[in-house]
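Omission of a single protein chain aside, the complex is shown with its protein chains in their original locations.
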Amino acid sequence: MVRFMIRRLLAAIPVLWIIVTATFFLMRLAPGGPFDKERRVSPEVEANLRTKYCLDCPLWQQYLTYLGPLNLNPGQGGVKAFGGDGSRPWSGILTGDFGPSFKYANRSVGSIIAEGFPVSIHLGGMALLFAIIMGMVPGLVAALRQNTAWDYGSMSAAMLGVSIPNFVLGPLLVLVFSLTLYWLPPARWDGPRYWILPTITLGAIYAAYIARLTRGGMLEVVRQDFVRTARAKGLPESLILWRHTLRGGLLPVISFLGPATARLLTGSIVVEKIFLVPGLGRYFIDGAINRDYTLVLGVVLFYSSMLIMLNLVVDILYGFLDPRVTYD
Amino acid sequence: MTERMKSDHPGQAEKGFSLWQDAWRRLKRNRMAMASMAVLGALLLFSVFGPFLTGHDFDAIDLDYGVREPNFQHFMGTDLQGRDLMTRIMYGGRLSLAVGLVATLVSFLIGVAYGATAGYFGGKLDNLMMRFVDIMYAIPYMFLVIILLVFVDGLKAKYGWEIDTIYLLFIALGAVQWLTMARIVRGQVLSLRKKEFVEAAHSIGVSSMGIIFRHLIPNALGPIIVYSTLTVPAVMLEEAFLSFLGLGVQAPQASWGTLIADGARAMSVYPWLIVFPGLFLGATLFSLNFLGDGLRDALDPQTRKV
Partner (left out) sequence: MSDQGPVWIERVLMDLWRRQRGLLLSLLLWVVLVSAGCGSDSDYFGKVLPPKGQVLRFNNGAEPEYLDPQMMTGQPDGRIAWALFEGLTSYDPKDLTPLPGMAESWEISEDGRVYLFHLRKNARWSNGDPLTAHDFVYSWRRFLNPATAAQYAYLLFGVRHGKAYCTGEWIGRFWATELRRRGSSKPEVIWQPATEASQQSDKGDSRAEITLSPVLDAEEKPTGVLRGDLLLEVPWAKGRLQGSLEIAKTGEATGSVTGKWVLDGGDPVSLEFNVSGVLDRNDREKKVSGTIRAEAGGLQWTARLEARVARAEDVGVSALDDRTLRVELDNPIQYFLSLTAFYPLSPVHPATIEKYGERWATPERMVSNGAFRLVEHSLQNRIVMVRSETYWDGENVKLEKVIAYPVELYTTGCDLYKAGEIDIEPSNYIPLEFIPRIKTKKDYAIHPYLGTYFYRINVNHPVLKDKRVRRALAFSVDREAMVRFLRAGQLPAWYFVPDGIPRYKSPRLLRFDVKEAKRLLAEAGYPGGKGFPKLSILYNTTEQHKQIAVIMQRMWKKNLGIDIGLKNQEWKVYLKSQRSLDYEISRSGWIGDYADPNTFLDMFLTGGGNNNTGWSNRRYDELIAMAARESDPQRRMQIFYEAEEILMDELPIIPLYIYTTFYLKKPYVRGYTSNIQDVHPLKYVWIDHDWRAKE
C-alpha cells in the first residue's frame, strides 16, 4: 500500500508538469492579453508593462522563467515584476513562488490562494458534509425501500436537486429566506448565519448526485449473490447492510466523490458570486477571462494537486471497501 | 417493478434474442418507463412542430408590448422584448434536447469504453489512462473552448468554411463530460473483473473485448445509466455557459439553458420567465430518470439470470 502511494505520488509529478505546460501554452494561444482593456493603454505604456512581466520575450523563455529557477537572461528582458511578498524578484514555481497576479498587482498569486483557500475549504467542507448526509441517507433509504413513497420522494427531491442549477437555487433561497422571511442574510461571509444558504446551494446538486448514485449502487449490490447468500444464512439485515452491501454499493459514490470533493473544496464561481464568498472558485473563470496568466496557472496547479491527491484517496478507499480490488 | 419482471422472465435468453431485444421486451412492460418515453416524445414533437402552431415568431420583438404575464395571447407570457416565451421555449427545446442527448451519448460512448478498458486491463495502462483523465480534469476548459472557436473562425476566414457551431458544441461538451463517467465505469469494472463469471469467460477463451462488452459493461450498467441521466441536465446547463463564450446558440435564438439563465436574473420580478423553461427542463429530467431506471432494470443481467 505504501509503495503504491509513493508510486502514485511520483507519477503525479509528470502529470502536474503536463498540466502546467498544456495550460501555459493554451492560455497563450487564446487571443487577448492581461492588459487589454476597453480603454487602450498607450503603446509605450503597454511596452513598459510587457517588459515588466517579460511578456515580450519568446514564449519558451517565458515558460522557462515561469517554471524557474533558471532565469535565462537576467539583467535585461527578465521578469522585473515581484513575486512572493514583493521584496525579491519572482523566481518561478519550482521555488514555490507562483508569481505576481497580473490583475491584482498588489498581490502575489500565492497570497491570493492563501487568502481564498481557507474560505473555500470551509464552505466546500460544509457543502460536502451536507451533500453526503443529504445524499447518502435518502439514497440508502430509497434503495432499501425500493418503490415506496420513501423511494419516490427522495428520488424526486434528488431530481429536483439536479434539475435546479445552483444559479437558480441560490437566488431562490435568497428570495424566500432573506427577502421574504428575512431570516437569513442574502450574501456575505461574516458568520454562521451567513454560511447556511451558500452551503445548501453549493451542496444541493452534489447531494442529488450522491443520492442517485447511492441508490443505484446499492440496488446493484443488493441483488448480488453474496448478499443473497448472507441473507440466506440468516444474518441480521443491519449486519448485511454494514458488512456487505454498503461496501460494494458505495463504490460509484466514492469514485464520484473524488473529483467532486476537489471541485467542492476549490469553490464554485456561481455560489461565490451570488453570496459574495471570498473563495478560490471565481479565479478559475475570472482569471481566465482577465487573462491573468499567473493566477490561472496558480489555481490550476493547486486544483490539480488536490484532485490527484483525492483521486489517490479514492483509489485507496476502493481497496478498503472492495477486497477484490488490488493494486499491482 | 423488478419483482414483476423477474417472474415474467424465465430462463436464459435464447439465440435470436440478443441482449437488446430482450431488454426492449422487458422495457415495454415497464409502465413508468413507457410513460416517460411518451413524455419525451411529446416534448420532442412540441419543440419540433410547436413553433408552427403558436402564431408567433421566436424573434419577433415588440418593445411597446414588452414583458407580460401569461395571458391568452401568450400562454407563457412574453420576455422583456415582448417575445412570446412559449415559442422561444419550443425553439430552445430543439437545441437543448439535441445537445442533451447527443452530448450525453458522446460522453457515454467515450466514457464507458475508456473506463472499461482502463479498469479491465489495470496496472500500467490503467494508471496511464487515468492520469490522462486527471490532466483533462485540470486544464481550464474555457481556454480549450476559446481556442476551438478561434481556430474555427480562422478556418472560416481562410477557406470560407461554414461550420455550424452546434457541432462544435457537441464536441466541446462531449469532450469533458466523459471524464467522470470514465472514472465511474473504471471503478465498477475494477471491482467486477476478478469475479467468477469473468474468470469463467476468461477460461473458455472469450477475448478481452468480448469480456469487456458482453460481461463487464452490462454488469456495470446501473451506475452508468444513472450517471448518464444525470449528465443530460448538466450538459443542457453547461451549454448556457458556452454560449457566453460565443459557442452554441447565438441571439436571438435561445436554448433552455440560456432561457433559464436569463430567467434566473429576473426571478423575483418576472417569475414566469424562469418557471416555464424550468418546468420543461424538469419534465425532461424526470422522464429521462424514469426511463433510465427502466432501462437499467431491463438490461440488468442479474434479473435475467433468475
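Order of writing sets the labels: A and B. Residues in every chain begin at 1.
As a convention for this text, a contact is a pair of C-beta atoms (placed from the backbone, for glycine too) under 8 Å apart; a residue touches a chain by one contact, two chains touch by 3 or more.
Remember, predicted model here, so these are calculated numbers, not experimental data.
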### Task
Please identify which of the visible chains the hidden chain touches across the whole complex.
A, B
### Query
Of A:Leu67, A:Val137, A:Leu246 or A:Leu276, which residue touches the hidden chain?
A:Leu276
### Query
For the full complex, which residue in A:Phe4, A:Phe25, A:Tyr63 or A:Trp150 touches the chain that was left out?
A:Trp150
### Task
Sort through B:Met37, B:Val112, B:Ile146 or B:Val235 and give me the one touching the missing partner chain.
B:Ile146
### Message
I'm checking contacts with the chain that's been left out. Which of A:Ser178, A:Gln224 or A:Ser305 qualifies?
### Response
A:Ser178
### Query
Going by the touch rule given at the top, which residues of chain A touch the chain that is not shown?
30-33, 36-49, 52, 81-82, 85-87, 103-107, 112, 115-116, 145, 148-150, 152-153, 171-172, 174-176, 178-180, 182, 185-189, 272-276, 278-279, 282, 289-291
### Query
Considering the entire assembly, which residues of chain B contact the chain that has been omitted?
59-61, 63-64, 66, 80-81, 142, 146, 149-150, 243-246, 250-252, 262, 265-271, 275
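Simple rule for what comes next: only the chains that are shown with their structure count from here on.
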### Summary
Whole-angstrom distance, CA centroid of chain A to CA centroid of chain B, is 23
### Task
In the complex, go through chain B and note every residue touching chain A.
1-2, 122-123, 127, 130-131, 134-135, 137-140, 142-144, 146-147, 150, 179-180, 183-184, 186-188, 190-191, 194-195, 222-223, 225-227, 229-230, 233-234, 237, 260-261, 263-264, 267-268, 274, 278, 281-282, 285-286, 289, 296, 300, 302-303
### Query
Which residues of chain A touch chain B in the complex?
8, 11, 14-15, 18-19, 22-23, 26-27, 29-31, 146-147, 155-156, 159-160, 162-165, 167-168, 171-172, 175, 179, 208-209, 212-213, 215-217, 219-220, 223-224, 248, 251-252, 254-256, 258-259, 284-285, 288-289, 296, 300, 303-304, 307-308, 311, 318, 322, 324-326, 328
